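The block underneath contains the structure these notes are about, expressed in structure tokens.
The complex is shown incomplete by one protein chain, all other protein chains being positioned as in the whole.
Let's turn to chain A:
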Amino acid sequence: MSGLRTSGPARAGQYLALLAYLVFLAFPFLWLISTAFKPARELASLHPTWIPENPTLGNFRQAFDEQPLLQAAGNSLLAALGAAVVCVVLATPMAYVIARHRGRLSTAATGWVVVSQAFPFVLVIIPLFLILKNLHLINSVIGLVLVYVVWSLPFALWMLVGYVRAVPAELEEAAAVDGAGRLRTLVSVTAPLLAPGIVATALFAFITAWNEFFFALVLLKTPEKQTLPVVLTHFLGAEGVADLGPLAAAAFLATLPSLVVFAVIQKRITGGMLAGAVKS
């Protein structure tokens, strides 16, 4: 918007508004960090401060003592990695077909992507629970991965279709003219150009699975199988009386992986949404 000049007071107002937004968006997270490093005595004080007077790592130690956080993180990692890898392996070929062929199949797939967003979990979770129970996949990370794959597929397809469309079909046609077979063309021409998009999609599926709560709550029964979000709720206790310090410490740790991954792919996600939205 370089051509438009904004008056001084208006600009100041804009900065003020932006500042208000930033405070609103950031303060809960800052408070979480502050609580995580506060010793028990300060947490019990009637006048809590933003910056801990005697910062401590004791909450983190206590959190690891109280709940099997490492094991839960391992389960989460397994479920998220499994979901991410299987999801892109299944979705990439389909996205390719949707992007390159315009026909009934593409229309149906796009329709399904939209409808699946409106999917009511309640209606799906009971049958899934019964199906997985028959397959003896309740309380198993494999069962959870299956559910996560199907759950992330629509958005993964959406992103990938955008990335495939960004690879010019002319390149593939040129390779075909040069005598490369269809598979050869896909492997040596399309795949390398698509790789960054595939990685971004996989990471997105990873975060989705890492953060997911509802399916994990229903499908994982014993503490040694549960993922991080489910184990985090154990800190809350039955009556909602929580030991705030360890709770904050564990919640803070559980967020770090998603934040790091998100920082890496942030540009691509917004780009992918844009591409999917504009070009379809």
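Some notes on this structure:
Basically, contacts are C-beta pairs under 8 Å (C-beta built on N, C-alpha and C of every residue); 3 or more make two chains touch, one makes a residue touch a chain; residues count from 1.
The working rule: contacts and distances are computed from a predicted model.
UniProt lists the omitted chain of the complex under the protein name "Transporter integral membrane protein" (options: "MxaL protein", "Transporter integral membrane protein", "Cation acetate symporter" or "MxaC protein"). Across A:81, A:124, A:166 or A:180, the single residue that touches the chain missing here is A:124.
Summary of contacts with the chain left out: across A:61, A:101 or A:136, the touching residue is A:101.
Touching the chain that is not shown, out of A:81, A:166, A:193 or A:244: A:244 (per the contact rule at the top). Within the full complex, the residue among A:69, A:84 or A:153 touching the omitted chain is A:153. Against the chain not displayed here, chain A makes contact via residues 1-4, 6, 10, 14-15, 17-18, 21-22, 24-29, 31-32, 35, 43-48, 50, 89-91, 93-94, 96-97, 100-102, 105, 112, 116-131, 146-147, 149-150, 153, 157, 169, 173, 176, 182, 207, 210-214, 217-218, 228-230, 232-233, 235-236, 240, 242, 244, 247-248, 251, 254-255, 258-259, 261-263, 266, 269-270, 273-274, 277-279.
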